[in-house]
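Here the complex is missing one protein chain, while the rest keep their positions.
By letter and in written order, the chains are A, B and C; residue numbering begins at 1 in each of them.
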């Protein structure tokens, strides 16, 4: 029912392309073969592109380096919009002083740290400093002891009435080089949220704030209409739902989460309808 | 624990004020006494203000008139941001032709109609035109037969893989002149969504798109920082959660949904923390 | 992966068979062809059988008559266990006096009425008798005005702290003679429950109380082990999940809700695994 279209002919209709990262540019085994051609083509055609990704484990600078390592030197850090950037903006705007407790690696905290707040891992929160904790941020699933620190997180949130920020809404992510998955911090956040009964603040697709952040960056330099932007993703309920809701045209690519045989069933079952379906984002 | 502050002293710190409508400006019995003074004060001080409301039952023009009727002549239609406007923008951007089926009054459909699409009530969808239905919009809880048309809606969405748009996320609204409530179209939407198992597209607070729409309008005329904007609302999980997440400072007023005696308990229980708490939005 | 087995050879291993009604015995078009042979075979083999059905629209007597009308004279009312019987038992045990308000037809209320309580439709609840309302029962999706009476129901439950009983957990049911569905009272109940934020008491599969009711009836006459009972159903998340959890062996039949092409996908996706899969319950 949904005809699979040629990616190049789709891309030719738009001025600006938003890409999801995993399943679109990268896969279990590194760079998806041919994606370097896509970015070369976009440069050649003078089209702008952004990577819009649910990732709060690293800074845009570090994310850009991860593309360079797999041979995609063209990706600059200012082309990367991550959910971590939104978490950082939230802290800059809304938390003025005190401690920001976090779950994640030191590296993930280093990025949000730059806002001038005092970041401390959840494991460092004690009865002596808990009263200064003014926000709790869930950044990454690594870098802490799950049993100890998830229990600590629940107890901090029972004692302190403070915002809890989830910097990545994904529930799982694939493990490179295997066909297994890991529980992402967004999945952990859902458990903690249901246990403490409080409402967390979540950043990441499908929420429009991700798209708006990119849209705003573009408009600072040049006037643009939503009609000129195409969102490319492999996941219906984040990339496509979010893109659609923000008013963008969307392409579902079949190189990641959504397998070619399942695409139609899933589109029907969810009611999340991409504007186009393409095999991959390779031109 | 949360000290109740004077609204005027709070407002004085900001350049732009966003107001929720019901429970802040209006109540069961019409205009909340003294609100005309608030808007006079804002005009006098050269502060900008917007009404940011989950309402898709009428156009901004008609909403403005409803304020004029209760004696608040100052409110102009271009100061009103409604969730209906976002639904309309979505249709303009994303649905190019065919029929848009709707649940709501003719008046609510008239507003989205202007986008050039053919709007038809769900009751007018038959086996002969169902194939042309390219979107379904839930606008208002009145104007249709619930038993017949909610069942029709379920069957349309089982047959057609199309976007379903909810133009007002509220689950209930108060009935003027009583202490009773009515089920809002957002509550009905949740039922239909769970029955058909599809993902609906929802517009309205706490979603950031509402705040972004207002923010964009302002920035077209003048540069502004989120730090300069204050969101005033009576409901924690729409007004305050949404304002906070967008990065705005927020005031919870105790003139509507959140009663003075419950405010602290609810803030603790939900973890949704306003920047300030004020008795009302009257200066 | 799941081999489809012959129903007779499966049935031969058990002494007592529980059947779901719709999709197993009856379909859109009346009796499923051949089911009269199944019941004749069970009688001949001296096996006991029960119909375990989520239905609160009629008494077991009336349900038995509905089988007689389509030519299945063998089904006696004492072989029918309905979720309505559990709702009735609840009222008998737990509500001692006053009014039981209901949503449903007069006929559905007539059945629960026999417990000696005063049953009144929600439409008859006024400010003068609301204080005597000691329970609210959701029986059937017909027999009332949805807009008026669902709004009344919400307001009754906001004013009175009383149990709300849902006598049928199904969210939809198929309309005879068409390929359309109707919203069942269980779907309506979910909406009301989420709007008033209270916990409803639900009777019906997959809840074990349905199976226990039948199990108790049998044990009054003869000792029996759960190992001797087979549950036959067409729906994974009611019949099969409920049967499994109660400790029964289960057959998924492909004559109703679960289509032959979808069975394996759905079993994998839900993790609800029947002991057997059969084309139908026809011997």
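One rule holds for everything that comes next: a residue touches a chain if its C-beta (ideal position, glycine included) is under 8 Å from a C-beta of that chain, and two chains touch if they have at least 3 such contacts.
Note that the structure is a prediction, hence the values are computed from the model and not measured.
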{"item": "Contact list for the unshown chain, restricted to visible chains", "value": "A, C"}
{"item": "Identified contact with the non-displayed chain, of C:36, C:89 or C:142", "value": "C:89"}
{"item": "Chain not shown: contacting residue from C:40, C:124 or C:212", "value": "C:212"}
{"item": "Identified contact with the non-displayed chain, of A:13, A:37, A:69 or A:158", "value": "A:158"}
{"item": "Touching residues on chain C - with respect to the absent chain", "value": "89-90, 93-94, 157, 161-164, 196-201, 207-209, 212, 226-227, 237, 241, 244-249, 267-273"}
{"item": "Interface residues of chain A (partner: the chain not displayed)", "value": "141, 145-147, 150-151, 154-155, 158, 171-172, 180-183, 187-188, 190-191, 194-195"}
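Here is the rule we go by: only the chains that are shown with their structure count from here on.
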{"item": "Rounded Å distance between chain B and chain C, as computed from the means of their C-alpha atoms", "value": "39"}
